[in-house]
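Dumping the structure here so I can ask a few things about it.
All protein chains but one are shown at their positions in the complex.
Chains here go by letter, A and B, matching the order in which they are written, and residues are numbered from 1 within each.
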Amino acid sequence: MIVLKSFEIKTKPFCDVINITNQVQNTLKESGLHSGIVNVHVAGSTASISTTEFEPGLVQHDIKDFLENLLPYDAHYRHHQTWGDHNGSGHLRSFLLKTSQTFPFHNTTLILGTWQQIIFIECDEKPRNRKIYCQIIGE
Amino acid sequence: MIVLKSFEIKTKPFCDVINITNQVQNTLKESGLHSGIVNVHVAGSTASISTTEFEPGLVQHDIKDFLENLLPYDAHYRHHQTWGDHNGSGHLRSFLLKTSQTFPFHNTTLILGTWQQIIFIECDEKPRNRKIYCQIIGE
Partner (left out) sequence: MIVLKSFEIKTKPFCDVINITNQVQNTLKESGLHSGIVNVHVAGSTASISTTEFEPGLVQHDIKDFLENLLPYDAHYRHHQTWGDHNGSGHLRSFLLKTSQTFPFHNTTLILGTWQQIIFIECDEKPRNRKIYCQIIGE
């Protein structure tokens, strides 16, 4: 059985890290499927999906600092010359971290660690409305 | 329903970034499946799969510069001592970026952002013939 669900979130610019675990879990409940996988995917090229312990030190500081050190927003990127925009860092962050991750579930419940949450990372320099797809395959 | 497809590409050495969106999309059409996921995978340890906006600034400059800064091809890697070869950087790039990504599709069409393309990244230091597998699960 295959069930496609989606939900929308509003984001803040510059590395907004958003806990989407509950929304993903809700799509599983709505699907009625017991066991399988869910492919969590953002259709875009300046955003990412991963997991972390969702606590302020990591979410508001460490993840931002790590990515800013690796791919500073204010650096020069050749991408800027193509369109005259300024989100080269956001594109490279999305390329590196990827726009999807696939998770197992059982008993209609995501299999995650005690401290593990599914996160959306806004990599763009503008606030965005983002649509996140959950393609659920199970029985 | 499960359908395994594959296609081959010729690559150039040192961070050749190739748009494989059309080839992946074609495997979906050939499968005849309407909705599901496709696991895009390169069997190898010096190549990667991800997505990006496929424009020259990112593809020919920013991605190359970012990875070269992070994992220079000409640095010393202990891997070189094992086999006497010189592709340590390529192995680490593949380890970091991973050899696969899984994408959702619906109406026999990949769900991607307007500017989002699926890319193959050649991380090795030699031109290669690469076989890319698309394991399609859907209905």
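Definition applied: a contact is a pair of C-beta atoms (placed from the backbone, for glycine too) under 8 Å apart; a residue touches a chain by one contact, two chains touch by 3 or more.
All values derive from a computational prediction rather than experimental measurement.
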Check: Among B:17, B:59, B:92 or B:110, which residue is in touch with the absent chain?
Finding: B:92
Next item on the list: Using the touch rule from the top, list residues of chain B that touch the missing partner.
Entry: 1-2, 4, 39, 41-45, 70-71, 77-83, 88, 91-92, 94-96, 98-100, 102, 133, 135, 137
Next item on the list: Just the residue numbers, please: which parts of chain A touch the chain that's not shown?
Entry: 35-37, 50-53, 55-58, 60-63, 65-66, 70, 96-98, 101-104, 106, 111-113, 115-116, 137-139
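Assume only the chains that are shown with their structure count from here on.
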Checklist line | Between chain A and chain B, centroid-to-centroid distance (C-alpha), Å | finding: 20
